[in-house]
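Everything below concerns the one structure shown next.
Of the protein chains in this complex, all but one are displayed in their positions.
To keep things simple, chains are lettered A, B and C as they appear, and every chain counts its residues starting from 1.
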Amino acid sequence: MRRQLPFFFVFLFGTFMVVQNFVPHEYSERAKEFLSDWTIIIGIFALALGIWSLIHVSLDKINKRKPNWEYSFVTLVGLVAMIFFGFTANVSGSWLTYFAALMVLLISLWLLVQGILGAGAGVTKAKEKFFAGIGLAAIFTFIALYDKSWAFHFYTSEGLENPLFKHFFSDIMVPLQATMFALLAFFISSASYRAFRARNLLATLLLIAALIVMLRFTPGPWGDLISKTSTWVMNVPNLAAQRAIVIGIGLGMVATALKVILGIERGYMGKG
Amino acid sequence: METVGIWCGAILTLAIFSFLYKDNPVYKACEAIFIGVSAGYYAIVYFFDSIYKKFWLGAVTADQPEEWLFGGAILGVLFLTRLFPKISWVARWPLAFIVGATAGLYMVNYFVTNAMNQVASTITDVIARGDAGDINWIQSFGTLVILVGVITGLMYFFFSKEHKGAFGGGAKVGIWFLMVTFGASFGYTVMSRMSLLIGRMDFLLGDWLGLIN
Amino acid sequence: MLNTIATVILLLMGLSLIYVLYLTIKGRPVERRIVFLYIGFGVMLPLLMKMTPPLPITSDVQRLYDHIITLPPGSKVLCAFDYDPPSAPELHPMAVAFVKYAFKHNLKLIIMGLWPQGPQQANMAIAAALEDPAVALFPHEQGVDWVNLGFQSGNEFVILSMGSEFKRMFPRDTRLIPYDSIALLKNVVNFSNIDFIMNFGAGYPGTKEWVQIGVDRFKAKLGAGNTAVQATEVYPYLSSGQIVGLLGGMSGAAEFEKVLGEKGKATTFLLAQMFGHATVMAFVIIGNVAFLVLGRKKKDAAGNN
Partner (left out) sequence: MKNLFNMSRFKIVFTVCVLLSLYSFVNAQAPAVTTVGITPPAPVTELTAVDTDNDHGHSITVKWTPSADDGAGANNVLGYRVMRSNSFEGPFNDTVGVVPLGSTNFENSSSIEEGAEGFIPDNTDFYYRVDALTGDSLVFSSSEVTGPVHSYGQWFNKGLIPVFFAVIIFTALTVLFVSAARKGKELYVRPLAGIEAVDDAIGRATEMGRPILYVFGLGVASDIATIASFTILSRVAKRVAEYQTNLIVPCYDPIIMTVAQDIVKTAYMDAGRPNDYKEDAVFFITQAQFAYVGAVNGIMIRELPATNIYMGKFYAESLMLAETGVVSGSIQIAGTDEIAQIPFFVVACDYTLIGEELFAASAYLGREPLLLGSLKAQDYAKAAVLVLALLGILAVNFSGDLGLTWLVNFKDWFKVID
């Protein structure tokens, strides 16, 4: 019974959404609103599971001193700090107690999680750590209540305006993201150098098409001819093949969606 | 505060570039910071966007609350049963909802946009006439090539038919078209990858070192 | 001063490539990290040089421009910022040029984003546009001339809901002012009250979803600016007329700046692009020449023993 029920739900929701596509009526549109909002909300709960898995794996690496375990500390500090910034907003600018509170929170969380993981995960003196964690957490709440210069915000999004949250985003995430992406310029060059060899007919076609399109900026009379051929290559053979792949993918998706709804395809439910 | 931000960005940029030489502790540290900070950032952004703005404001504290949002929250809580191995099979229900609902939506959507509309735009008049009725040869040749490309491309993707004889010939022409499109889009994207690197160099030379005005 | 130094170094690097070719033919192919060095400097040095490359306006960009100029003053344009900092180098110059044109021609901008960092990119684009004194003269009041409705997660489901009502997906703008009390959005219910959609997209969700739902389903007029990678996937929608025009990658941005008559970063970056491309092609040619020479050598060696 436990295995069949989910597939019945898949069939139910799947057929509903297929039929809903053909029914423009108000109720069908409202139903689609419900379902799309549900998907968004479920996504959030799943994210909580993901964060727990990240914490669990990092702690496991630290406790068992697996290779590169020191860096898991850095990940956990980054994670907790960012979440802490996100939920607090600085009201009147005294940063001292703010950082003191953050340090206390980090240590107390560290001890609490160690305590919860317990002896199983190779944690020594789990009980004492757990209570120490509780004690520190009490101190943290005392600081949070006493110091009015910043405040916890679970109910409003002022946290997003916290200068530390914004600076962590713009000064750490943005440059890291942009530079990781920029590595592609190096990788595309080494890939071209290594792979674009006229080994056989197919590789030669790949090479010629790439060269024509890469040369589309060369100035001068030759450049004009090449840029015209490159536009032609992009608008004719490229369009034709793209369209064949798109039609193929379209039909492939419809077939797979149908297999899922009819319960022929069950791999995603864990049954191989 | 501004210069601290730029220096921090520059150091991180150089640290990531060092990965090109070889894996080193500085890169490992940046990787770890990046994972932690980004996981925290998206947790907060998605929390405030979905739970707070849509669920808390939309359902719990709204004047005429949208009760059906609670359905999503219940399914979400069901999902959390993964944490307890004994009852973790319950988590299959919200998954069934997500996969089933989206499969149903995608099935018709992709049928219309990918299959029907693309086929419709393939069915065109091969002979393209200029406004004075004279045949525009280049355009007509182009449309003919597109038709041949689409048909042979589709032939390549047949699974249950042996690629032999005339059908095999068609499929071979199809893979030629595919290789041309892969080469062309690879060449086309060299430019966008370069512009990423240019963006970083502009940051290093301009904002950080101030060599570019 | 920097200009001359950079040009000299670049020339030396060009010459050294011949030595690299010699090495590869000798059977000692160049190591990956050397290729990286050449690309790094090949892209960095042109940024210090003052040359500007010649630039023809392609039809994809011209078609978008021809459509934009038909938008009468006061028409409402929905700007979908679906990209993030990594794809900003290509799309930011396009967005800045578009915002400058919009303010100068009194187009009302309704900004939103399907990517979390999209709306922030929009604010940066508006700030960059207003740095130009010529643009700052025109009215640019937030809430009257432009409004930023922020990010909403849910990908194409967001567009689906916007089809019936914008307010459902964007109850408040980024300043948390409710939808109904924003002057610009007074009688804007859904796509039928919007004159044009301009989508800056870098992947999923992006132009494909706006075509699938915004155009195919709700009959909106859509123009798109995409990164070079994503542009190849959007071409079929341009040729079937589902979008009115397409700006592809940095060359699209530079052409758009040129056709609008705006001086911006894209034009200076294009020179660096050309040198980057030249370096990549040089190594491809080196690889093939060496492959052919070594191939023939192997054949000779096989031939005579």
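As a working rule, contacts are C-beta pairs under 8 Å (C-beta built on N, C-alpha and C of every residue); 3 or more make two chains touch, one makes a residue touch a chain.
Here the structure is a predicted model, which is why all the values come from computation and not from measurement.
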Check your understanding: Touched by the hidden chain, which of the shown chains?
Key -> A, B, C
Point to revise | Hidden partner chain, touching residue among B:Ala62, B:Val77, B:Ile127 or B:Leu209 | key: B:Ile127
Point to revise | Residue of A:Thr88, A:Ser108 or A:Gln177 touching the missing chain in the full complex | key: A:Gln177
Review point. Where does chain B touch the missing chain, residue by residue?
Key: 16, 19, 23, 27-28, 30-31, 34-35, 37-39, 41-42, 79, 82, 91, 95, 98-99, 101-103, 106-108, 111-112, 115-117, 119-120, 122-127, 147, 150-151, 154-155, 157-163, 178, 181-183, 185-186, 189
Check your understanding: What residue numbers in chain A mark contact with the hidden partner chain?
Key -> 18, 21-30, 39, 42-43, 46-51, 53-54, 56-57, 60, 67-68, 173, 176-177, 180-181, 183-184, 187-188, 190-192, 194-196, 206, 242, 245-249, 251-260, 262, 264-265, 267-272
Practice item. Identify the residues of chain C touching the omitted chain, counting contacts across the whole complex. Key: 32, 72, 74, 86, 164-165, 167-168, 187, 189-190, 192, 203-204, 216-217, 229-230, 232-233
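We take it that only the chains that are shown with their structure count from here on.
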Point to revise | Chain of greatest Cα-centre distance to chain B | key: C
Study note, to complete from the structure: Averaging C-alpha coordinates per chain, one finds the centres of chain A and chain B separated by a number of Å equal to 13
Revision key, fill the gap. In whole angstrom, the CA-centroid distance of chain B from chain C equals 16
Practice item. Enumerate the residues of chain A that touch no fewer than two other chains. Key: 37, 39-40, 43, 157, 174, 178, 180-182, 185-186, 188, 192, 207, 210-211, 214, 234-235, 238-239, 242-243, 246
Review point. Chain C: which residues touch two or more other chains?
Key: 36, 39-40, 43, 86-89, 153, 232, 236, 239, 251, 273, 276-277, 280
**Study point:** chain B partner contacts - residues on chain A that touch it in the complex
**Key:** 2, 5-7, 9-18, 20-22, 34-35, 37-52, 54, 68, 71-83, 85-87, 155, 157, 159-160, 165, 167-176, 178-188, 192, 201-203, 205-214, 230, 232-251, 253-254, 256-258, 260-261, 268-270
Review point. Which bits of chain C are touching chain A when the two form their complex?
Key: 30, 32, 35-36, 38-40, 43, 53-54, 56, 58, 84-89, 153-154, 157, 160-161, 164, 168, 176, 232-233, 235-236, 239, 251, 270, 273-274, 276-277, 279-281, 283-284, 286-288, 291-292
Check your understanding: Can you list the chain B residues touching chain C in their complex?
Key -> 17, 20-21, 42, 45-46, 49-50, 53, 57-58, 109, 112-113, 117-118, 120-121, 184-185, 188-192, 194-199, 201-202, 204-206, 211-212
